[in-house]
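Let's turn to chain A:
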Amino acid sequence: MLDTHKLILQVNKLGVRRSERWLFRNLDLKLSSGEIYQVVGQNGAGKTSLLRCLCGLLPEQEGDIAWQQDDEMPIIPLFYGHLPAVKPELTVLENLLYHPINGNFYNGDVIEAALHEVGLGAYFDSEARHLSAGQARRVALARLLIADSKCWILDEPFTALDVKGCTWLEGIISSYVKRGGSVLLTSHQPVSLDVELKVLEIVEDMNSHV
Partner candidate 1 sequence: MTWQWFNRLTSPKSYFDITDWLLPPMLIISVILMMVGTYLGLYDSPIDYQQGNTVRIMYIHVPTATASMFGYVVMAIAAAVGYIWRIKMAHMAALSIAPVGAAMTFLALVTGAIWGKPTWGTWWVWDARLTTELILFFLYVGFMALHSAFEDRELGDRAAGVLAMVGVVNVPIIHYSVYWWNTLHQKSSISVAGKASMPVEMLTPLLLMMFAIILFCTAISMYRIRNEILDRERDKNWIKERLSA
Partner candidate 2 sequence: MTFQEFLHMGGHGFYVWSSYGIALVIFVGLYLSTRLKNKKLVEQLQRRYRQEQREQ
């Protein structure tokens, strides 16, 4: 599905500032397909800011981020943030039908398969406001299965998931990486994957310790 070892993302000398305080500077990163990085650092070190910055949600203050071209369209990473991005007044099915992923929309059967896989098959026509926090996150996780994004950026994907859910998600991530996907994730809990997990530590000045 995805050819392996093709450069996905090139970041050099990236610096992100949070109102006059530099979270980190001179960050370099080369992410190619089939690679997975866990971003570590103490709380407030700027893990989430880094992920949001890579997605273009946060204007980078220094350095540049270059997403490679994939058939002359820049790669759009699938961002899974703190908010599950689920509209309470729409039903679960509508939530996935009417929200674009990776630049286009998907039709019913792909979505139904993903919902079944995520264990929400029975809820597809109930309004999202009735869902629990964990179920809402599962709807967001279903998006990972639906789209064939080249890169996943997951910010604390394991929160609000029970043990079974965590092992399930670890399996999904491992198979995605094996198929050549690239992942950047942060997690407080330990992550056990059967693929090689590289670590990217965020400190004040990145080139001091690399």
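If you want to know what made the cut, all candidates are chains of the complex that A comes from, given by their letters.
Following the convention adopted for this analysis, a contact is a pair of C-beta atoms (placed from the backbone, for glycine too) under 8 Å apart; a residue touches a chain by one contact, two chains touch by 3 or more; residues count from 1.
All values derive from a computational prediction rather than experimental measurement.
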Among 1 or 2, touch partner of chain A in the complex: 1
Contact set on chain A toward candidate 1 in their complex: 17-20, 59, 61
